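With one protein chain removed, the remaining protein chains of the complex are shown where they sit.
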Amino acid sequence: MTISLFIPCFVDQMTPQVGLAVATVLERLGHTVEFRPAQTCCGQPSFNAGYQDEARAVAIHALEVFAGAEAVVGPSGSCVAMMRVFYPELLAGTPHETAALDLAARTFEFGEFLVRKLGVTDVGARFPHRVTYHDGCHGLRELRLREEPRQLLRAVRDLELVECDEPESCCGFGGLFSVKFPMVSTAMAEVKAGSLARTDCDYIVSSDPSCQLQLDGWLSRQGKRPRTIHLAEILAGTAS
Amino acid sequence: MIRTAAENATARAAIMARVGEALRIPAPPPHGLAGRSTSPVDAAGHPSLAILPLEAARPWLPDGGATPAESLAVCCENLTKLRAEVFQVPDLAAAADCLAAQARQRDWRRVAWHAHPLVEPLLAGVPCVSHRIGGDAGFDKDTLEACDAGLSACECLVAQTGSILVSSQTCGGRALSILPHVHVVVATIEQVVPTLADAFDLTRERHSGSLPSMLSFITGPSRTGDIERILVLGAHGPKELLVILVGSHAAQ
Partner (left out) sequence: MTAALPSSPPAAGAAKRQFLHDAAEHVRDVGHREFVRRALGGYYTSRDTQKARYRDWEQARDAASMAKWSAVNRLDELLPRFEAAFTANGGQVHWARDAEEARRIVLELLATAKAKAVIKSKCMTSEEIHLNQALEADGYGVVESDLGEFIQQLRGEPPYHFVFPCMHVRRDEISDLFGQHLGTPPTDSPEELTMIARRHMRRLYVDADVGITGANFLVAETGQISITENEGNARLTAALPRMHIAIAGIEKVVERLDDLAVLLPMLATAGAGQPMTCYNTLYAGPRREGEADGPEEMHLVLLDNSRTALLADAEQRDALHCIRCGACLNVCPIFKNVGGFTYGTTYQGPIGSVITPHLRGLKEWNHLSGASSLCGACTDACPVRIDIHHHLLHNRRNAARSSPDRLERIGQKLFAAVARRPWLFATGGWLFRKTLGLAKAIRPPVLSAWLATRDLPPAPAQSFRAAWKRRQR
């Protein structure tokens, strides 16, 4: 299968290694991976702020970029949810509705793609550490991914998976929310990062680089361990 | 200055007009339906306005037991979890003994009751003053307030939730089951129904045409969690709920 990478804008600029790890895993499984350089952003910053006309324009651009792709896979539950759940809503009743529904059906979050679409849980990775998993809210509640990432982690050799005591709590990122209501956002980070850290794990695994930014940002400021790591980096074996 | 009927009619008409206007645009069906529901669907794929019959929902709700014996067991288990005290006795004579023992043990001085074939036979052994609630003379609120216990019958017991359904018509009015510090319910095991839906069926059957002015599902003794979310029994209603169940399925 030819898989088209969907690299969210901040992965492009801030965490390129995550995108590369996704490609590595998919190629190892025998698929062809392509990157369409015309892609930009999913439009979530506009959409979440209520600027739907602007979000729509960005969404239409994404539809054009990914036209004809066999499968689109992205390493962010949040941005994938934008395409899967909100594009069809945003473009309902417009000439782009069908294309939006079509793209929604072909777009997958990375872990979801492996488990649900490819039926793979063991990609042959080894990671000799104690880890906990942070559920990104969009992955958990818009895409209904809870077991999939855990299935993948349980199949990793020498990895110990533990759960935190606030498994369903949000990290408090929320896009612009994190800077429009910084004190509330930070309090949420404190609760979630605190809970994750209490597991006494070596790494916090996430499927959402935006949650990672928030959790690491807070943990680093507090001078606390552990740090986050993206699921794809563990599966690719590229984690440092 | 009293608001006139005409003023009320004007307000009503205004609100109903707004409602009518608002509903001209249909709403989408509820978000995220689990989708396995069997509700009828209209031409546009929306659930029809004639809603799910309760029959469809019954198998999704908590279990109330499939046989009378099972329902009785579920009911007693739920009542106990709710911190009600359950006494199962074979017959009315034993029920009277049970009540007498409780009255002595708890040192009751006054017990309130109402006329009912299940209630009256129990009073004989009660070693304290008893006050009848209801009847022609009416009753004095202060007298009832001063009672240690209120003894009443019930319409039915609901196994599914451990609830006791009392009514103002058949259970001594509104206050008897709520004002005294202890509420004692006496019922036969045949009065246990599996689910809330069955309780509603029964109500309709028994009272159609003239509903009691109050029907109350009592689920455990009065409680509050208002202080630091810590459970305390006996907030305003009875601190204790005693249920005397007469009869046994095994014997039949």
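Should a chain be cited, it is by its letter among A and B, assigned in written order, with residues numbered from 1 in that chain.
One rule holds in what follows: contacts are C-beta pairs under 8 Å (C-beta built on N, C-alpha and C of every residue); 3 or more make two chains touch, one makes a residue touch a chain.
All figures in this text were calculated on a predicted structure; none of them were measured in a lab.
Here the missing chain is touched by one residue of A:88, A:111, A:174 or A:226, and it is A:174.
Listed residues B:71, B:102, B:161 or B:191: the one in touch with the omitted chain is B:161.
Interface with the hidden chain, as seen from chain A, comprises residues 7, 9, 11-17, 19-20, 23, 35, 37-41, 43, 45-55, 57-58, 61, 137-138, 140-142, 168-170, 172-175, 177-189, 191, 213-214, 216-218, 220-221.
Of the residues in chain B, those that touch the hidden partner chain are 1-3, 8, 11-12, 14-16, 18-23, 25-37, 39, 47, 49-52, 54, 56-57, 59-63, 78, 82, 114, 133-135, 138-139, 141-142, 145, 160-163, 168-169, 172-176, 178-179, 195-197, 199-200, 203-204, 210-230, 232, 234-238.
One rule holds for everything that comes next: only the chains that are shown with their structure count from here on.
A straight line joining the Cα centres of chain A and chain B is 50 Å long.
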